[in-house]
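Please read the structure below before turning to the comments.
A protein chain is absent from this complex, but the other protein chains hold their places.
Letters A and B mark the chains in the order given here, with residues in each chain numbered from 1 onward.
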Amino acid sequence: MLDRIVHESEGNLSFMEVCGTHTVAISKFGIRSSLRDRVKLVSGPGCPVCVVPGSVIDSVIRLSRKEGFTVATFGDMMRVPAHGSSLQAEKARGAEVQVVYSPMDALELARRNGEKMLVFFAVGFETTAPAVAATVLEAERQGLRNFFILSAHRLIPPAVEMILDLGEVNLDGLMLPGHVSTVIGSLPYQNLVERHRVPAVITGFEPADILQGIHMLVVQVLRHSPRLETQYTRTVRPDGNPRALELMNQVFDVVDSLWRGLGKIALSGLALKTKYAAFDAGQFLDESVEGDGVQTRGCRCGEVLRAVCEPLDCPLFGRTCTPEHPVGPCMVSSEGSCAAWYRYEV
Amino acid sequence: MSRDEDVVRMAHGGGGKLTHALIESIFLPAFRNRILERLEDSAVLPRRGRRIAFTTDSYTVKPLFFPGGDLGKLAIDGTINDLAMQGGVIQPRISCAFIVEEGLSFDVLRRIVESMKHAAEHADAQVVAGDTKVVERGAADQIYVTTSGVAFVSRGLRLGAEHVSVGDAVLVSGPVGDHGATVLASRFDLKLREGFKSDCASLREIVAELISREVEVHCMRDPTRGGLATTLNEIALKRGVRIDVDENMIPVRPEVSALCEILGLDPLYLACEGRMVCFTSWESRDKALESMRSQDIGCDAAMIGRVTAEGGRVVAETAVGSHRILSMYLGEDQPRIC
Partner (left out) sequence: MCLAIPAKVVELNYPEATVAIGGVARRARMDLLPDVSVGDYVIVHAGFAIQKLDEKEALKTLRLLSEIAGHQGPEDP
């Protein structure tokens, strides 16, 4: 299949793989370097860990320092740096921080320790948000008074839209995230694909899925027939998972939100509806969880997330910014573009 | 530098990059000597006549009892293994120091000690000295064991990273990550199939067999924390060589792969407690495999790669035929959503 892609593509094509998990898979399986001469794969903003603003992490850190509070989080967020600290550093200093595999595990923690205030750091795109929504509803059902979430959920289509609207990069096609689309379906992308006339393929995550997805994009380009296709047919349906969307919309409002490295994007984040305010950890914070979007000098994460430059183009890459000492969000998350490049690109 | 730098973090105990940084920045400068600098699994003390291998280790594990072993077995086998990696297989003698948290039940303590007794008997070892301290509730997590071990090294054996040459075969004695998977499964509530257990075992017999068959072994290491990838990196970096491995040839049990998929981890970084990596001359590889496979715990021994050039890195050929750098382990194993 690799050979087929190389043979069939003419000229140098540029495809954006939006999703962080795609970024890692593509680097890990050497697909990026194998196709370098024909197809350039650029990474997009689909790393939910990378795009959480430093100020939000600050807020979670402040909560973790409060007497009687425990923060539960996915492992990915532990090492993300914010203003000189991280959840991992706070844990080392005595804060109660627990890694969980599922938001339900966090609810269990709250249930088992009635005296502790349990805050779940809700990070993730539309793949994760419905699960968190279901957990909030379960907490309500159980009448829990010590379970809270701090939502840092973000939405994919508005971010993709923004990048296309900015028009900073010449993109011949989009590789869309398979699991976000499993939840939201293919319909939400219809508009932006038509408006921008850009080839788009919703792709799975096995190396063979990715190769097939790239091939489908190449074929669309050759035939000059840009449209939205689904490679990941085994789980992606046009209407996605209606129940998941229903729960998500029941519990969350869509709001404007700040993306680390990208700035503010309209209607791109999720906040708990007033109806569920009792579960909002924001009530324990004095200042609002508004972002600062300040980046360290030299750090080009914003441009990397918008595919304007590659990790190697950043002056800090591999020097002051490494996986052990990450400066920007792209190096922090295990699936940030810079982390993937550093670890896997030979 | 950020405030992150001034405290020990869990990741410093992970066996990977941060652990090495800690050793290089705090311990080595204080204790520096030629023997310590080799940073092998045990120290071989020079003396006229039979050389002695000498090692020390601390053991802490959660949960204390897991399928395939417990803290006690881990402590004895771990010590035996560190000695064996430098050829110290003759008459192992071990000392054990226990730090016990107030409130630990006698039953738990007895079970751990019984387990140590059986592990020692199996490896023809004796526990010859010991110590116990009790600390207040909360000052320790149930029980910690620290051991020291000595054993005689067979005459003429020269083992270590410095003896690894370009062209050497890289072998592994069995499937990797079984121990790490067992412990993670219990921590994150995943049920492995009935009968799946940690690979916790003594490597003494498998090493003794290699020695008795006079296989040309250059270096042996048991990959514990940080897993196979970290151990390969340690040797690649120490010796300045490039090691090429083929992921398709590295034995990994399907349950371990599945667990790693669920939690977002890589089996090559999970701990083993009864496996060894073995560097032999290219010509001796088949003899070495035959020798290892003659032992129960070595029945799935396999050649996984070769030392190909000077370099100081580890490169893996992936399942789909491309290549990636296998870097040193970064910190702790945490389940991820990404």
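The rule is simple: a residue touches a chain if its C-beta (ideal position, glycine included) is under 8 Å from a C-beta of that chain, and two chains touch if they have at least 3 such contacts.
Bear in mind that the values here come from a model prediction, so they are computed numbers and not experimental data.
> Quick one: say which of A:F69, A:F147, A:Y189 or A:F205 touches the chain that got left out.
A:F205
> Which one touches the absent chain: A:S34, A:S86, A:T128 or A:S268?
Residue touching the absent chain, from the options given: A:T128.
> Of B:G14, B:G174, B:G264 or B:G305, which residue touches the hidden chain?
Hidden-chain contact among the options goes to B:G264.
> Of the residues B:E24, B:D189 or B:E214, which one touches the chain left out of the display?
That would be B:D189, which touches the missing chain.
> In the complete complex, which positions of chain B touch the hidden chain?
Contacting residues on chain B, toward the hidden partner: 185, 189-193, 196, 254-255, 257-259, 261-262, 264, 320, 336-338.
> Residues of chain A in contact with the chain that isn't shown?
Spelled out for chain A, the touching residues are 1, 19-22, 46-48, 74, 101-105, 124-125, 127-128, 130-131, 134, 137-138, 177-180, 182-183, 204-206, 208-209, 211-212, 233-237, 241, 243-244, 247, 335.
FYI, only the chains that are shown with their structure count from here on.
> Starting from the mean Cα coordinates of chain A and chain B, work out the distance between those two points in Å.
Going by mean C-alpha positions, chain A sits 36 Å from chain B.
> List the residues on chain B that touch chain A in their complex, please.
Going by the criterion above, the answer is residues 2-4, 7-11, 17-18, 188-189, 262-264, 315, 318-325, 327, 330-331, 334-338.
> For chain A, which residues are in contact with chain B within the complex?
20-21, 24, 27-31, 33-34, 47-49, 74-76, 78-79, 81, 84-86, 88-89, 91-93, 99-101, 105, 123-124, 127-128, 207-208, 323-324, 333-335, 343-346
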